[in-house]
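Of the protein chains in this complex, all but one are displayed in their positions.
Order as written gives the chain letters A and B; numbering starts at 1 within each chain.
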Amino acid sequence: MMLHGTAGRRDRRGGWRAIAAGAAGLTLAATMAACGGGSSGRTTVNFTYLWTGPEGKAMAAIIKDFNASQNKITVKGVSNPDQQSQLAAMASTSSSFDISDTFGNIVGAWASKGVLEPLNDDMSKDSYKTSDFAKAAMDQTVQGGKTYALPIAVHTVQLLYNKTLFKQAGIAGPPATTSEWAADIAKLTKTQGGKISQLGFANPDFTTMGWEFGGQWFDAKHQPTPDTPGNVQAANFYVDNVVKKYGAKAVQKFTSGFGEYASPENPFYQGKLAMTTDGEWQSAFTKQYAPKLDWGVAPLPYPDGHPELKDTTQVSSSVLFIPRSSQHKAEAWTFMKYLLAKKSMLSFTHTLANLPARTSLLGDQIYSDLPQFGTWQEALKSKNTHSFDSTSSSQQYTTDLTTASDQITLGKKSAQQALSAVAKQAKKYGN
Amino acid sequence: MATNVRQGAGLGAARRRREALIGLAFASPFLIGIVVFTAGPIIASAYYSLTNFNIFQSPVWVGLGNYRHLFHDDLFYKALWNTGVLMVIGVPVQLALALIVALGLSFQVRGQPLYRALVYLPSVVPMVTATYLWRWLLNSQYGTVNRILGALHLPQPDWMGDPLWTKPAVMLIVFWGIGTTAVIYLAALKQVPRDLYEAAEVDGAGIWWQFRRVTWPMISPVTLFQLIVGLIAALQVFAQPYLLAQQRLNATSGGPDNSLLTYSMYLFQNAFIYLKMGYASAMAWVLFLITLVLTAIVLRSSRRWVHYEE
Partner (left out) sequence: MSTATVRQAEPAVSSGQFRRRPVPTSRRLRQLGRHVVLVAICAAFFLPFTIMLLTSFKMPTDIFHVPPRLLPVHWVLSNYRQAFSSMPFGRYLGNSVLLVVLNVGGTLVSCPLVAYALAKLKWPGRGVVFTVVLSAMMLPPQVTMVPVYLIWSKLGLVNTFWPLFAPSFFGTPFFIFLLRQFFRNVPDDILEAARIDGAGEFRTYWQIVLPLAKPALATAAVFQFVWTWTDFVNPLIYIHDNSKFTLSIGLYNFFSEHGVEWGPLMAACGMFTLPAILIFVFAQRYFISGISTTGLK
C-alpha cells in the first residue's frame, strides 16, 4: 500500500499503462519469437520496454517513425512490464535484447553488477552533450564517472489538494508551512464515533517528506542514513497528526477501504482524502478518472522557520540503457539518440503526461493542455530537488524503507525505532 | 557333469553382467539426470554459497561470509518466523480438516463420488487463480468472507492489510486445496478392516472410542506420510504469500510489515531481484538442513505414535 521511494512512485502507473494491455506488444512479441534476423541488410535491434497500454502504444508509434526514417536498422519493440524477467533475460546473450528502459534508482545496482554497458565511448565519439538533461536524473545514471543510462522522462512530487473540500472547511489555500499543514489536516478530517469518514492526509511518501523536513537518505559517501533527524521528524509528523490523533486502527480501517490507485475509486478522486502527494502524471489521470474533480497542486509545505527548505521535491526518472549482453550496441545507441531527441521526447512525454528529461523542453507549448502540469514543471527548477541515490543496494534499501513505513503507519513501531532498524539492516547490504 | 557346472557358472556370470548392463541402461535417464540436474548443481550451489555471485560477474570467494551474514539478518529471522507460523499452525490444522472431510466422505451414501469430486476440485485450480480468487473473497470491504462475518456480527479483519491476519489468509487458501490430503485419507479409511469396528462395537465402544482405538492407529502411517509431505511443502511455501503480497508489478513486497515474507520468498528476492545468488544459495542450504532436521525429528517421534500392522 505504502509506496516509498522512486521505484514505487513510478510503478503506480502500472495500472494506467495497461488500461487496454499491450495487445500491440503481444503481437510484436510473437513476431520477434519467429524472427531469425534482418533480411534486407537492415540490422534488427530488439527493444524491450516496461511501458504497456497507451504508453506502450505511444512508444510503438515512435518506433514505427524511426524504422521509416532510415534504412539501416529495424527496431522490434516488445512491451514487457515485468522487471524481474527483464533482468533475467539479460543474463544470457541468446535471450537478451539490445536496448530497454528502467528507473533511475535501479541503475546503480545494475551498473555495479555488470548488467549495463557504459555509454561513454559512444557519447564521446559523437560528442554527445548531456548538459540539457535534468541534473537530478543524471545523478542517478552516472556511476563512478561512467554514464550507464540516459533519462527520457522525469517526475517530481507535489502536494495535491481537493479545492471543494478546502472550501467546505473554510480554508483559503494550500498550506505553506508544516504547522499550517497540520492544522489543515485536522480541519479536513471527519470522524464519527471513532470512525473516520474523511481524512486530511494519508499514504505519506516518507522519502520526499524526509527531505522536506531537512533529512537525508544518504551521506556523501552514498551510505544509507535512514534515521537522520529530518527523516524521523517527517515520519513523526504523520504519526502525530494522523496515526496517533485518530488511532492507528481507525486509520488503517479507513485506508484499507481505499480503491484502486489508477481508477475512479482512487480515494483522492472520491473525496475521501483531502490531500495527497503525487507526481505529474496526475494531470492525465485526473482528466481520465475524475474529470469533475476540482483540485489544485502546490509545493510541499516547509517546516516553520526553515524557509530554506521551501519547494522541496523528489525527482525520479525513467531511463534508457543498453545491456552488456546486447549483440548490436552501436545500432542500439543510434536508436537511443533518436528516442532522446527533442521531437520524440516531446511527443512521448506529452502522451504520458511525464516531465521531459531535457530542461530545454520544460514549458513547451505542447503541454498546455495538461491541467496543473506547470506546477510540476516549476518544481524541477527548485533548488531543493533531491533524487534517491542509485547505489548497488538502493532496491533493498527501498524495500526495507517500505517495511518501516508500514510499521510506522500501522503504529507497530515508533518512527525512530523503525528507521533505526533500517539503519541496522542497511549496514549488511554488502554487494 | 563338471563341464556342465562350469558352463552354468559361466552362464550365470554372463547373465549377471548382462543384467547389470541392462539395469544400468534402464536406470540411465535418472543417473544422467541426477548428475546434471542435482549432483552437479548441489556442488555448484555449495560453492556459490561461499561466494558473492550475481550471474553477470564471476563469483568472488567470501568463505563463510554469507552464512555469518545470514545469522545477523533480521529479515532472515522474520522469514523463518513467518514460515514457522505457517507450518506449526497450518500443517496440523490442514491434516485435521482433511481427516474430518475424509470421515464425512467415507459415509456410504448415494452420490459419494460427486461429493468427493467437489472436495477435490479446488486442488486442480492453478495456485495463481486460487490466490487471486481468495484475494477477492477476503477483500476487507466487499469480500464475501467479511460480508458473511458482518452478517453474523463478527469482527471483519483486514485480511490483506493487517499483519496479524495475512497469515490466516494464506492458510485459508491452503486449506481450500486440501482435497488431495482428504482423498488420501479417504483411501486409508477404506482400508481399515470392518471387523475391527465391529469388534469395537461389540466391546461397547462409542464413535469417539472407535476413532481413538481403531481409526486413528490404523491410519497413522498415512498421517506420518502426510505430515512429512505437509512439512516439506510448508517450508517451501511461495506462490500464495508471493501473490498475496503482490501490489503491483516491479514493487518488491513482503506484505504489510513483511508479514508474508516466507523463507522461499526472501530467497527468491535475493536470487532474482537483488541478484545475490551466493547469499540465496547459502539460504537454500540452511533450508535443506532445517528440512532434514525436522524430518528426522518427526520420524523419530513416529515410533511412539505410528502403528504398523505386523
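Convention: contacts are C-beta pairs under 8 Å (C-beta built on N, C-alpha and C of every residue); 3 or more make two chains touch, one makes a residue touch a chain.
The structure presented is a predicted model; accordingly, all values stated were derived computationally and were not measured.
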For a quick check of understanding: of B:Val62, B:Leu75 or B:Ala188, which residue touches the chain that isn't displayed?
B:Ala188
From B:Ala14, B:Ala96 or B:Ala117, the answer for touching the chain not displayed is B:Ala117
Omitted-chain contact residue, chosen from B:Phe37, B:Trp61 or B:Tyr308:
B:Phe37
Cross-chain touch to the chain not pictured, restricted to B:Met87, B:Val101 or B:Ala169, is B:Val101
Checked against the full complex, the residue among B:Tyr67, B:Trp176, B:Tyr197 or B:Phe211 that touches the missing chain is B:Trp176
Touching residues of chain A against the unshown chain: what are they?
14-15, 17-18, 20-21, 23, 25-26, 29-30, 32-33, 52-53, 78-82, 84-86, 88-89, 91-95, 260-263
For chain B, which residues touch the unseen chain?
16, 19-24, 26-27, 29-34, 36-38, 40-42, 44-45, 48, 55, 101, 104-105, 107, 109, 111-113, 115-129, 132-137, 139, 142, 144, 147, 176, 179-180, 183-188, 191, 222, 225-226, 232, 235-236, 238-239, 243, 246, 248-249, 264, 267-268, 271-272, 277, 280-281, 283-285, 287-288, 291-292, 295
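The rule is simple: only the chains that are shown with their structure count from here on.
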Hey, which residues of chain A end up touching chain B in the complex?
1, 3, 7-8, 11-12, 14-15, 50, 81-84, 87-88, 90-91, 109, 113-115, 252-253, 255-257, 324, 393, 395-396, 398-400, 402-403, 406-407, 410, 412, 421, 424-425, 428, 430-431
Counting only contacts in the complex, chain B reaches chain A at residues 52, 54-57, 69, 72-75, 140-141, 158, 160-163, 247-254, 256-258, 269, 272-276
